[in-house]
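With one protein chain removed, the remaining protein chains of the complex are shown where they sit.
Showing chain A:
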Amino acid sequence: MYTRIQHPLHLSMQFMLLFSRQGKLRLQKWYVPLSDKEKKKITRELVQTVLARKPKMCSFLEWRDLKIVYKRYASLYFCCAIEDQDNELITLEIIHRYVELLDKYFGSVCELDIIFNFEKAYFILDEFLLGGEVQETSKKNVLKAIEQADLLQESQNEEWGGLSEDIL
């Protein structure tokens, strides 16, 4: 049983999941506190449900008491859970904007980029959404922030005498 956290009134996005066509999780961002066990269960079920959808079906489906907005980009599914009264179309735009950001950052992003640079995927998401809400609507600003953070990381590492190549 999915025990949804009772938010008294409103929460835009409950969580975002990225997973492959084989159902392998590539990113999970949870904006509601749930136990690991619950998260695993939700992920498993939702992945199954979404993967079962046919290609021409529309991007929205009702699942439990949530609305699921999903879109497939190449081999990756981007899947968001929003509250019932939220706007599906704007969520689709959010997903698309995120993909554009990844694409700009990685240069023609593919699933492998997300696999091997998963922390970057998180960092980028965290510059675009905060607490489940859109924080920055300018693509340019998001990418600039990431760039600057990356630079800061590199320069600090040089300063501190750490490894300058492959930080991680």
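The rule we apply is simple: a residue touches a chain if its C-beta (ideal position, glycine included) is under 8 Å from a C-beta of that chain, and two chains touch if they have at least 3 such contacts; residues count from 1.
Just so we're on the same page, contacts and distances are computed from a predicted model.
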item	value
Undisplayed chain, where the name is taken from the UniProt record, one of "AP-3 complex subunit beta C-terminal domain-containing protein", "Auxin-responsive protein", "AP-1 complex subunit gamma" or "SAM-dependent methyltransferase RsmB/NOP2-type"	"AP-1 complex subunit gamma"
Residue in contact with the excluded chain [from A:Thr49, A:Ser75 or A:Gln153]	A:Gln153
On chain A, residues whose C-beta touches the chain left out of the figure	7-11, 24-31, 33-35, 40, 58-59, 87, 89-90, 93-94, 97, 115-116, 118-119, 122-123, 126, 130-131, 133-141, 145, 148-149, 152-153, 156-157, 160, 162, 166-168
